[in-house]
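One chain of protein is taken out of this complex; the other chains stay put.
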Amino acid sequence: MRELIGKPAPDGPDLALTIAIWGGAALVAGSFLALLGDLLWHGAARVSWDFLVMAPEHAGKTGGIGPILASTVAILAVALLAALPLGLATAIWLSNFTRGGSLLARQVNLSLDVLAGVPSIVFGLFGNAFFSVVLGMGFSIAAGGLTLACMILPIFIRSVESGLSAVPDEWRRGAAALGLSQAAALRHILLPAAAPAISAGMMLGIGRALAETAALIFTSGYVDRMPESLLDSGRALAVHIYDLSMNVTGGDQAAYASALVLIVLLLAINSVAQTLTGRFLARRISQP
Amino acid sequence: MTPSLSTASATADTFTLGPLQNGPACCIPTPILSIENLSLHYGDKPALAEVSLDIYRGCITALIGPSGCGKTSFLSALNRLSDLIPGCRVGGRIRFGDADIHDPAIDLQGLRRKIGMIFQKPNPFPLSIRRNLEMPLREHGVDRQDELDEKIRQALTDVGLWDEVHDRLDAPALGLSGGQQQRLCIARAIVLEPEVLLMDEPCSALDPLSSAVVEALIQRLRGRYTVVIVTHNLAQARRIANYAAFFWMREKVGKLVEFGRCQQLFDMPRDDLTAAYIAGISG
Partner (left out) sequence: MISSPNNISSRWPADQRLAVSLGLAAALVAAILGLVVAFLSKESWPLLRDIELTRFLTDDGWHPTEQSYGMMPMLTATLAASFGALLLAAPLGLASALFCRFYAPPALARSYRRMLGLLAGIPSVVFGFWGLTVLVPLIARWEPPGASLLAAVLILALMVLPTVALTSDTALGAVPANWLHGAAALGLSRRGMLFGVAIPAARRGIFAGILLAAARALGETMAVLMVAGNVVQSPSSLFDPVRTMTANIALEMAYATGDHRASLFVTGLLLTALVLLLVLGTLRNTGEHGHA
């Protein structure tokens, strides 16, 4: 399509537009690189193995982020453990069992679309009222993880759903024509074929959960000790960055280093998701 | 109680896959599928109306006619694969042996096992060659490994694929050529020991050479299986079929115009439309 209009026309307005568009793109790219460069520049000096494993001291100004990483992983694990089975089941149901578009299917779709847009602070309020108070979990890793599970369900379900609906219909028909049950078709053909999309959706969900702060402040809390159970409060990495930069004078160094760790984790997860999606689009179906 | 799907299979069992048979194989036609006043709608749009005919055991019945006149819809009504299409409604009655296939209590998976289907585009699963046959067998309750191996070997031999693939059974099925894939799909259907095979233009997506191999295979299936085949290739229909049914669009609805012995339909068509269609295509 570019070739089609690739020849820059000589007249003034066209040239101005070209300059404006390249300028806009450069501005966006420049801001992105400035942000990334700043984190790298200030954060790289502090990041070391010790930083990753040591406990924070002096409210995080010195020491490391060991317990914080542990809490982050625990919160993430709770979120995935709750969201993956529920999300997988819902996505399968939406893509394979509701072709007519029942009332429940419309309800589920509406719920997912709205949940995807609900502000994270509102999830925080909900998580606090429901998981922490009503279910009596208090400020805990379990409450935080379950709140995050509600948040990542929409994005995960939509990826799995699109993965399943991209599986060629001829395999569905082939399986039905052989008298296979839906369960057998799912287990042997549809789910393996959609596996890359399922993993990509999982990665997107992890990315979203790792980045989350507002929903966790009032659910999993601030405590920066090593958690001993899922009912202990635990401070996530994103919350740690917030606390260091807002509530701890002189915490900027450690905040930079923590932010760098978080960004590197997210970039790695994003690359995995991209690769998986790319592989899925290329229809390289896994062989058992 | 599930209505019995077992038709008089004693006769079917006595057939073996013998040499190529020429001419009509069935002197006394006994219907295995009886279609009465079949109609089919996609939403509010009628696609097929007032179709009545019998499919005879052990014979090859060819469905011919222009594109979009409901032949494929007809075929997918016979194993109720039309159930998968949202908004598709089927009217009329289809009897398979003693059973009405629209009986709500029918064992649908058993029905589809007994009425196998081959699609226009070969659709082997993204599994190994062996697993393509083994997985459906296991799902239908065959568990013993020696029994599985034997059935797989027999099916692959029947479709003439054994010699070509016996040393790479664990290779991906999608790595086979188009013609081999289609023969694998036929093997996958017959490994379940069906009585009827529905084929939707099984040769049209293949190159001429593979097409000839698959056509020869279909002829060899005559007798042991009842074959219903949709084809746009009139010469092919004439070569392989015992019976032919000619479909045509009337007022935007597919109708059955003429049904009869293949030879009679091609040489002495009763209907002017049939005559014009055959003449128009062939000359």
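Order of writing sets the labels: A and B. Residues in every chain begin at 1.
As a working rule, contacts are C-beta pairs under 8 Å (C-beta built on N, C-alpha and C of every residue); 3 or more make two chains touch, one makes a residue touch a chain.
What you see is a predicted model; the values in this text were computed from it and never measured.
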Which of these touches the unseen chain: A:108, A:166 or A:248? A:108
Per the touch definition above, residue among A:70, A:125, A:195 or A:230 touching the missing chain: A:125
If the missing chain were put back, which residues of chain A would it touch? 1-2, 4-5, 8-9, 11, 13-14, 17-18, 20-22, 24-25, 27-29, 31-32, 34-35, 38-39, 85-87, 89-90, 92-94, 97, 101, 104-126, 128-130, 134, 150, 153, 157, 179, 181-183, 207, 210-214, 217-218, 238-239, 241-242, 245-246, 252, 255-256, 259, 262-263, 266-267, 270, 274
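As a convention for this text, only the chains that are shown with their structure count from here on.
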Dist(centroid_CA(chain A), centroid_CA(chain B)) in Å evaluates to 48
Within their complex, state which residues of chain A touch chain B. 99-100, 168, 170-181, 184, 188-189, 192-193, 285-288
Given the complex, residues on chain B that touch chain A span 79, 81, 84, 86-87, 108-113, 116-117, 119, 121, 123, 125-128, 131, 135-136, 139-140, 172, 174, 185, 188-189, 192
